[in-house]
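A short write-up of the structure that comes next.
All protein chains but one are shown in place.
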Amino acid sequence: MIPRYSRPEMVAIWEPANKFRIWFLIEAHACDALAELGVIPAAAAREVWAKGDQPYTDSRIARIDEIERETRHDVIAFTTELAEQVGESARFVHQGMTSSDVLDTCLAVQLAQAADLLIADLETLLAALERRAFETRDMLCMGRSHGIHAEPLTMGLKFAGFHAEFQRNLARLKAARAEVATCAISGAVGTFANIDPRVEAHVADKLGLSPEPVSTQVIPRDRHAQFFATLGVIASSVERLAVEIRHLQRTEVREAQEYFAPGQKGSSAMPHKRNPILSENLTGLARVVRSAVIPAMENVALWHERDISHSSVERMIGPDATVTLDFALARLAGVVDRLVVYPQAMLGQVNAFGGIHDAQRVLLFLTQNGVSREDAYKIVQRNAMRVWKSFGIDPDNPDRAAETDAEDAEAATHDNRLFFFLGRDPELAERLEVARLNDLLDTDSAAHHTRHVKTIFQRVFGRAGD
Amino acid sequence: MIPRYSRPEMVAIWEPANKFRIWFLIEAHACDALAELGVIPAAAAREVWAKGDQPYTDSRIARIDEIERETRHDVIAFTTELAEQVGESARFVHQGMTSSDVLDTCLAVQLAQAADLLIADLETLLAALERRAFETRDMLCMGRSHGIHAEPLTMGLKFAGFHAEFQRNLARLKAARAEVATCAISGAVGTFANIDPRVEAHVADKLGLSPEPVSTQVIPRDRHAQFFATLGVIASSVERLAVEIRHLQRTEVREAQEYFAPGQKGSSAMPHKRNPILSENLTGLARVVRSAVIPAMENVALWHERDISHSSVERMIGPDATVTLDFALARLAGVVDRLVVYPQAMLGQVNAFGGIHDAQRVLLFLTQNGVSREDAYKIVQRNAMRVWKSFGIDPDNPDRAAETDAEDAEAATHDNRLFFFLGRDPELAERLEVARLNDLLDTDSAAHHTRHVKTIFQRVFGRAGD
Amino acid sequence: MIPRYSRPEMVAIWEPANKFRIWFLIEAHACDALAELGVIPAAAAREVWAKGDQPYTDSRIARIDEIERETRHDVIAFTTELAEQVGESARFVHQGMTSSDVLDTCLAVQLAQAADLLIADLETLLAALERRAFETRDMLCMGRSHGIHAEPLTMGLKFAGFHAEFQRNLARLKAARAEVATCAISGAVGTFANIDPRVEAHVADKLGLSPEPVSTQVIPRDRHAQFFATLGVIASSVERLAVEIRHLQRTEVREAQEYFAPGQKGSSAMPHKRNPILSENLTGLARVVRSAVIPAMENVALWHERDISHSSVERMIGPDATVTLDFALARLAGVVDRLVVYPQAMLGQVNAFGGIHDAQRVLLFLTQNGVSREDAYKIVQRNAMRVWKSFGIDPDNPDRAAETDAEDAEAATHDNRLFFFLGRDPELAERLEVARLNDLLDTDSAAHHTRHVKTIFQRVFGRAGD
Partner (left out) sequence: MIPRYSRPEMVAIWEPANKFRIWFLIEAHACDALAELGVIPAAAAREVWAKGDQPYTDSRIARIDEIERETRHDVIAFTTELAEQVGESARFVHQGMTSSDVLDTCLAVQLAQAADLLIADLETLLAALERRAFETRDMLCMGRSHGIHAEPLTMGLKFAGFHAEFQRNLARLKAARAEVATCAISGAVGTFANIDPRVEAHVADKLGLSPEPVSTQVIPRDRHAQFFATLGVIASSVERLAVEIRHLQRTEVREAQEYFAPGQKGSSAMPHKRNPILSENLTGLARVVRSAVIPAMENVALWHERDISHSSVERMIGPDATVTLDFALARLAGVVDRLVVYPQAMLGQVNAFGGIHDAQRVLLFLTQNGVSREDAYKIVQRNAMRVWKSFGIDPDNPDRAAETDAEDAEAATHDNRLFFFLGRDPELAERLEVARLNDLLDTDSAAHHTRHVKTIFQRVFGRAGD
C-alpha cells in the first residue's frame, strides 16, 4: 500500500482513528451487556458512552501512542487513555476480556468495511461493463484463440463475459465478507471462563457481526485465508480484463484504446505513442493482491490456542491487499467506462482474410448436406488456400509474396472471398444442389456469427436489449 | 501425485478410461439434442448410444493412443476410434462442436467428481471429530497461547473447534463444486454460431451441470481459480490440525499420540521412540496442495478468446491437488479417529504450576468486588510469584533453583497453590470480606473454566451432549 | 510430472533403480571407510562390493517393495534385500548410520544429476539462441514498448538478450547445483556420535559431493529452497521467451512462427490456422515449475533437529520441477532452433508508419543543433501528425479516416515520410542550416538504429560476427 495506488476511503479504514473507534464501540457495547448481566454497574456503562463516545482526534491518538511507548501494550494504552476521558467508570471497561477479543473483533469490522467498499467498487465496474456491453452488443469483431484469428464475435460479448465473471466475483466477495464478519469475545482460550457468552452475542449484534461459534484465543484464520484467497481470484479477473485491453490497444490491432484526455501526452519523444499504461499497471497490481494469498493461508496453522505470528502478516496484507484491490477496481472501472473502441478497425480485422473464418461453418454445412467429411475438408481447404493466395500470401511461407491473377483481383472486390471462390468450385457444384449452394453463399456471415448474441445477453443480464 | 500419497478412487477420476467415458457421454448426449433439433438423423443418435455406450477398456485406449500418435490431436483420435465402434453414424458425432467444448465440459465433470469424493472425505473427518469431541468434551487440558500455558480448556473443545473449521470447509467446497460444474458447448469463440444453445442445455442437464452463461472458447478460469484456492484453504486447515497433534505428541507434552499398532516399531535404533510421522506428513502435503493455488490464479488471464497455457497447468494440478488432498483428508480422519489421548498427562500439565492459570480470574474477581485494579494486580502478582517459588522456580531465572520452605511444602499438598497462598495473604484479607474470599477460594477451578463448554458444543453441533 | 511433459533421462533419475543404486553406493563407500578405520572387517567391505555391485533390476525392486510392505521402513527393506545378495557381511552395512544419512545424501546426488541434465539443456538452448542471434543479427524489426511501436532494433538483438538471460540462468543453476551437492553422514542429530566424520568425507569424495559442514539429522533445507527458487527463475525466463514468440506469431504481427512440419495441421476446421501452442504450453509449464518455490521455502523451518514434513513435499516437487523444467527447456530449444522468421513482415512493420519512429532522433538532432527544446518538440510533433494524416489516420480518432491530398500521395512514395515532411517544413528550414538539415535527411534510418548492434553482440557473445 503506497499513496500512488491508494484511495482515501479505504485507507481510512486502516487508520488509527477508525481502529480506536471500533475498539471503543466493542468495549462500550460490552459494558452495556455486562451491566445488563449485573456484572458491572449500569451507571458505569452509561458513563462510558456519555464521555467516551467521541471521535479519535489526532491528539487523542498521540496520547495513546505516548502511553503505548511506556507500556508496550496497545490495548492497555487504549484503555488508559479512555479512562482519562471517562474517569472512574473506566475501571469497568474490558472486564473479563482478553486483548484478542478486541483486536480480532476489530479486524472483523475492518475487513467487513473493506469488503463493503470493494462490493461497491465491483458494482460500479459491473455497471460500466453492462453499459459498454449493450453499447457494443452488435459491434462485430474478430475472435482469437492462441492469438490467431478464429471466428467473429461482438465486442459486446467480450464485455458480457467480463460482466459474468465479475458477477461471480461479487458473489464470492459477499460470501467472503460473511466469513470474516464474526465476533469473538470469549477470553484467553475461548472458554468464556471469565466472561458470559451473552456479552459476545450483544456486541456481535450491535456491530452487525455473527458470534464466532467456537474461537480459541482468536478467531480461526481459515476465515481470513478464504477472504484473501477471494481477493486473489478477483485480482486475477482484473488481470484478465487488463490483458485484453492491452492486446486490443497493440499497434497492430488498435481496436480499442484507453482514453486520452485532449492535450494528454504519450511519450515525451514520440507524440503519437499512446500506451495502455493503466492496464499494464493493473496487471502489476493484480500480482500484488495475489501475493497476499499464500501468507494468509500460512497463517492458518497457529500453535495451540494461538500464536501471534499471524499478526504481523495481517498488519501488512490487511491494508495492502484491500487498498490495492480497491484502487485497481476503481481504476479498471474508469478504464472500461472511457475505453475508446474502434468499430472500423474491428471490421477491418474481421475482413482481413476474406471470410476465411467461415471455413468451419462451410465444412459443417457441407457435411450436413451430404458431402462426405473427407471431401468437404478438401474443398474447404483448397478454397481457403485460394483466399490466402488472393491476398498475395503463401501460407507455407507468409513472408514470400504469392503471385496474384485476374481472378484474385475479382475476388478482392468481395468482402467474403471464401464464398466467392466456393461459388466457382466445380467439385463443390457437383456435390451440392444449386439451391443449397446458394443458401450457403447468400447468407450474411456477420448475422450468422452473431445470431445467438441476444440469447447470451439474456443469460448474463436478464435482458437482451432491443 | 505419486502412488504413495494416492487413493485409487480419486486416481481413477483422472485416468483415461474415465476421461474418454465422459467424452463419450458429452458427444452422445449432444447427438440426442442435435437429433431432437433435426440437425442430425435421430437414427444416428440412437446408433451412437447403441454401439458406443461401452466401457473404455485398455485395448480401446491403446487404439486411441495409436491414432493420436498419427494425428497429434486427442479429440480427433477419440472420435476416430468411436467411429470404428459406431460405424457410419459416427460422422454426425461432434457436429458443430469445438474440441474445447468436450475438453472443458469433461474437466467440469471430473472436478465435480473429485469434489464429491472430497466432500465425502470431509464428512468422514467431521464424523471422527464429532465423536472424539463428545468423548473428550470434559477432559480438562491446558490451553496455551504463544506455546505458553494460559488457562485450561477441554480436549473436546479443541476437537469442536476443528469440527467447526471443517464444517466451514465443507460449505466452501460445496460452493466451489458448484462454481466448476458448468457445461460449455458454444463453439470456437463462444457464440454458438455453429451449434444451437439447446445442445448445451441438454448435455448440461444430463451430466448434472449448469450451462455456462457466457463462455469464450473455454469456460472462464476464475471458476477453477476459486476451486483450487478453496482446496488450498482446506489444506491449511489440515495443517493446523496436524500441527496441533505434533505439538501434543512432543516428548515434553505427551498429551496425545498417533495410534501405534501393536508390534509397530518407531525408530529402528530407539524402540521407545514414537514419532508423529503421519501428522508431519500431512503438514508437508498441505504445502503441496497449496502450491496449486497461484498457478490456478495465473491461469485466469488467458489471451482473448483463449490461449492454451492453462492446459498444461491443469493436467498437473488437477490430479495432483485433488489426489493429494483426498489422501490427506483420509489420513487425517484416520489419525483423528485413532488418536490416543492421555487425560492424566493433560491433568498433570493443568496442575503443573499450582493453579497459576487462575490468576486472571482472581484479578477479575477482586476488581469486581471493590478492590482497585492496581491493588488487585499487586496481590495477584505477589501470590503468583509465591507459587513459582514453591516449585523451587525463580521466575526471573528459571534455571536457578529457588529455596523452598515449610510453607512451600504445605502448599505442595494443594492442587491449587495459588488459592492456598491467597488464603494466607493478609493484604487480601483486609480488602475482601471473609465470605467473598471463601466464595473465591472454594470454587472448583476446573468447573469454572469449563462451565460454558456445553454452550459451545450446542453452537457447533446443535447438541451439547449429556 | 506426467508422461506428456517428461523426458526419459530425467525421469530415470527419480526411478527406484537409480535411487537404490545410489543408496548402494553410499553404503558400500561407507563400508570402505569404516573398514579403513578398523570399525568393520575389510573383507566385509570387499564382499559388499563384490556381491552387491549390481544393477537394481525390476525383480530386485519388487523384492524390496515386498519387504517394505512388511517392515514399513524403506531403508530397512533396502538393507534386508542387500543382505540377501551379500550374505553375512551385510551386517556391517549401515553401521552407525541413520536413515537420513542415506536418504539425504541420495537426494543430493539426484539433484546434482538433475542439475547436470538441466545444465546440458541450457547449453543446447544457448547454442540455438546464439546461432539464431547471428543469423538474424541485422534483420531489422520494430521494437515495442507497452505493445506499441517504439524504435527499430534487430531480431538478432532479441535473441542476444535472451542469450544473456539464459547465460545468467546457467550460472545460477551451477551455483544452485553446488549448493545441494553435499553429503551428510552424521547420525541421528548430526553429532557423529556413532560414526566417524571420516566416513562422511570418504563418501562425499567418491560421490562428487562436499561434506555438509554441520547437519542436524538432515541436510539443512535452505540449500534446497535456493535450488528450487533458481528453477523458478529459469522457468520465468522460459515464460518470457515463450510470450515473445506468442506475440510475434499473432495474426496481426506474423513476424515469426513456430515451425510446422509439412502436412502438419493446425485447427481441424480451419486449415490456415497455425497456433503457437508449444509456446503457450511453455507458458503454462513455467507456472508449474514456479509452484515448487514456496513449498521448498516452507520446508526450511523444520522443528529442532528435523521433522519429516519436507519429505512428502520433496517426493513430489523433486521430480515434478526438474522433469517439467527439463522438458520445457528442451521444447524451448527446439522452438528457437526451428522458429521461422519473416523478415519482410518485420520490415513491413518497421515501415508501417512512415518513419515516425525517428521522431526522438530528430528531436535530439535539433536540440543538439541549436534549436530550442520547445521549438524542436513542436516541429517534430507537427510533422509526426502529418505522417499519420498521410496514412489517412486521425491520431485523435484512429477509427475515423483522415482525408488525404496530393502531398500525402507523394509522401507515400517515400519509406520515411517523416523525413519527407521535415524536408518541406519551412519553420525547420529557418532554424537549421541547409547542410545540417541534409545531414539529417540523408541518413539511413536503419543504419542509425543498428549502429551499436555489433557492440552489444561483442558484449554478449565475446564476438560481433562479420
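Order of writing sets the labels: A, B and C. Residues in every chain begin at 1.
As a working rule, a residue touches a chain if its C-beta (ideal position, glycine included) is under 8 Å from a C-beta of that chain, and two chains touch if they have at least 3 such contacts.
Since we're looking at a predicted model, the values are computed, not measured.
Put simply, the hidden chain is in touch with A, B, C once you look at the whole complex.
Between the chain not shown and the residues C:Val11, C:Val39 or C:Ala412, the one that touches is C:Val39.
When the omitted chain is restored, the residue from B:Lys19, B:Arg60 or B:Arg144 that touches it is B:Arg144.
Of the listed positions A:Glu36, A:Asp307 or A:Asp337, the one in contact with the omitted chain in the full complex is A:Asp307. Only one of A:Ser291, A:Asn369, A:Thr404 or A:Thr455 touches the chain withheld from this view, namely A:Ser291. For the chain missing from the display, the contacting residue among B:Val39, B:Ile61 or B:Ala359 is B:Ala359, taking the whole complex into account.
In the complete complex, the residue from C:Arg60, C:Arg132, C:Arg177 or C:Arg223 that touches the missing chain is C:Arg223.
Interface residues of chain B with the unshown chain, by the touch rule above, are 144-150, 246-247, 249-254, 257, 262, 267, 269-277, 280, 294, 298, 340-345, 349, 352-353, 356-357, 359-360, 363, 377, 380-381, 384-385, 387-388, 395-401. Mapped onto chain A, contacts with the missing chain fall at residues 1-2, 4-5, 72-73, 76, 98-99, 188, 246, 264-265, 268-269, 275, 277, 280-281, 283-285, 287-288, 290-292, 294-295, 298-299, 303, 307-313, 315-317, 319-320, 324.
For chain C, the list of residues touching the undisplayed chain reads 39-40, 91, 95-96, 143-147, 150-153, 157, 160-161, 164-165, 168-169, 172, 175, 179, 187-194, 197, 211, 213-217, 220, 222-223, 225-226, 229-230, 232-233, 235-237, 239-240, 242-244, 247, 283, 286, 290, 293-294, 297-298, 300-308, 360-361, 364, 367-368, 372-373, 448-453, 455-456, 459-460.
The criterion applied here is as follows: only the chains that are shown with their structure count from here on.
When each chain is reduced to the average of its Cα atoms, C sits farthest from chain A.
With centres defined as mean CA coordinates, chain C is found 36 Å away from chain B. Chain A and chain C have Cα centroids separated by 31 Å.
Distance from the chain A centre to the chain B centre is 27 Å, each centre being the mean of its Cα atoms. Contact of a single residue of chain B with at least two other chains is seen at positions 188, 283, 290, 294, 298, 303, 307-308.
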